[in-house]
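Have a look at the structure that comes next, please.
Note that one protein chain is taken out, while the other chains of the complex remain in position.
By written order: A and B. Residues from 1 in each chain.
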Amino acid sequence: MNGVKGFLSRPLVKWALAGVLVAFLAILPMLAIDIPGVFPGPTYTPGTLQLIAFSMLIASLALSYHLIFGVAGLLSFGHALYFAIGAYGLGIALRHFGLELLPAILLTFVIGLFIAAAVGALSLRVTGISFAMVTLAFAQAGSVLIRKNPGQLTGGDEGLALDTTHVPDMFVGVLQTKNLYWLCLAILVVVFLVSSWFEQSRAGHVVAATRENELRVRVIGIRPYFVKLLTFVIGGVLATIVGMAYLLLQSSATQKLASADFTLTLLVIVVLGGVGYRWGAVIGGVVYTLLDQRLTAFASSDAVSGLPDFLRIPLSQPLFILGTLFILVVLFLPGGLAGIPGRIARTRSRTNEPRPAPEKNVLEERE
Amino acid sequence: MSTLILTVRGLSAKIAGQQVVEDVSFDVPSTGVTALLGRNGVGKTSTIKGILGLIERRGEVTFYGDSDGDGDPGVRLDRQRTHRIVQRGIGYVPEDREVFSKLTVAENLRLAERDANPRREFVAELFPDLVARSGQLAGTLSGGQQQMLSLARALINTNRLLLVDEPTKGLAPIIVGEVADALEEAAKTVPVLLVEQNLQVVRRLAAGAIVIEGGRVVHTGDATELLDNDDMTRRFLGVHAEAGGQTPADSEATS
Partner (left out) sequence: MSTVILLLITGLGLGALYFLIASGLSLIYGLMGVLNFAHGSFLTLGAYIGWEVARVLGADNWAVFIASVLVGAVVGAAFAAATEFFLIRKLYERHIEQVLVTVGLALASVALFDGIWGTDPIYVTGPSWLGGTTEILGASIPNNRFILILAAVLVLLGIVAFLKYTRYGLIIRAGVENRSMVTALGIDVRRAFTVVFAIGGAAAGVGGVLASSYYGYVSSGIGGSLLIFAFIVTVIGGLGSLSGAAIAAALVAVLQQFANFYLGGTGDFVVVLLLAVVLLVRPSGLLGSKA
């Protein structure tokens, strides 16, 4: 048992396993794996590919939020803003500025970078709950702006449809879903690599140390402000990139993307997966998306509509089930889904030696 | 040896994950003032807070307050929550006074009353100034008045033990005398565990002394003997024994 666990936790083995997983995901569009109840059809069908691609995007977005919340310990309530900037930025650049795809992507990237840097620089001047509020306020401003539809740019409540004039054919249409799927897989891999690299970089170590004990970091002569800002900007820019892919995959952006609810969803995903675990964010993103999709199907199924009211009404609301699930995870499963193996291992070894508390310190408030 | 009111065995305490008290053991006799001494930052305040459960702690803290006779098995305080510990008859006068600045003097006292028959007259006699200022916000009191209020909050109940943390810190010499008077009066009826930097006050009030260094007890014994021993005083407290005779203002500079 220990031998296997030790083997699995070696870095090289971990990366090799991750490589195998990515390779498997990459050939998925050629396979016909059918898991009824999880996927709407075999894995080569556009509907299933679309769903998996979507869940990979949400996983990537959760990873970018993991950097800010899990690694830096910054409770941002405005992360959806950078995602929305990606989706709307690209959409506007393609539709209204008539740019080619590549320049449009570059422009959106620069805008995301600039806004993340500006908002981060301002909001990081305060800490704790105040920081959460400032980020929430900026995201709210973004959401209002999108809904106000200035200069007919955003399409207001109608949303903004992707203008495919300058998008290469390989990314347009249902038949090309597998290309979009590969794009989303590539983005997930890139975001994961960037997160790993950042967490293992000097800045990543410093910002994690800041999360645990800001004073100690100050004492050794580092100003935590800049590493926090760096983390905030990297997380924001990654979200912008994911947002652009979202627009290509979903062909439209709606004002919901910038809403506070969407950031809260990300928070739910990261906590569900396990705060502080990179894999947790990925697993949380995938599980959440699949649950959300399947629960919606479940809610309108005959099995539910035949139930008496007091069961039918709650079960017909996917968000009710997810919200309840989330509460239960927070109350009873502090490490989230990614923390489960560790909990099991600890329960087994409890007779041998007591271990330190399993919960990471991320969730402690620092004022 | 006289009977004990409190025994502390292997007490360790943490603040924000940082070990601040490590394996501290000592006894508090059931009469008189026992001084808890040591240089700044050695864990005296944390020891008091650990006893009260105000910070995360481990170890055995046993309180013999339920009967006056011998053979009291005592109650363990180390698993109880703060308000339960205090309700057993332990009065607390915190470092830096911690009066509620937005409450009036009268409200501060009313909040502190937990006995069915609070000793309002006793407190009014001891601190006539507070009676005169009962409608004033505690935040607008002088440091000395706030200290009186903080003491009064503890003395308004009949306690079996007082934990008093640096009551003369930052006070003018004349006020230090008044605080010491009040403590001396209180100590006639209730044992006191006193953290104090002003060695003149310690010499005047304390019978026993416990010295802490680096979160551990390094010396236990008679207070006067300790203060008369120049070598020990310097080693443990970082001041000359002469400090026993120095003015409070000077001792402030060393603290």
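Note that in this section contacts are C-beta pairs under 8 Å (C-beta built on N, C-alpha and C of every residue); 3 or more make two chains touch, one makes a residue touch a chain.
None of the values given here were measured: they were computed from a predicted structure.
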Left-out chain, listing which of the shown chains it touches: A, B
Going by the contact rule already stated, which one of A:22, A:117 or A:137 would touch the omitted chain in the full complex? A:137
Need a quick check: the contact residues on chain B for the chain that isn't drawn. 52, 54, 81-83, 86-87, 92, 94, 98, 100-103, 107, 110-112, 114, 153, 157
Which positions on chain A touch the chain that was left off? 75, 122, 125-127, 129-130, 132-134, 136-138, 140-141, 144-145, 148, 260-261, 264, 267-268, 271, 313-314, 316-320, 322-324, 326-327, 330-331, 334, 362-365, 367
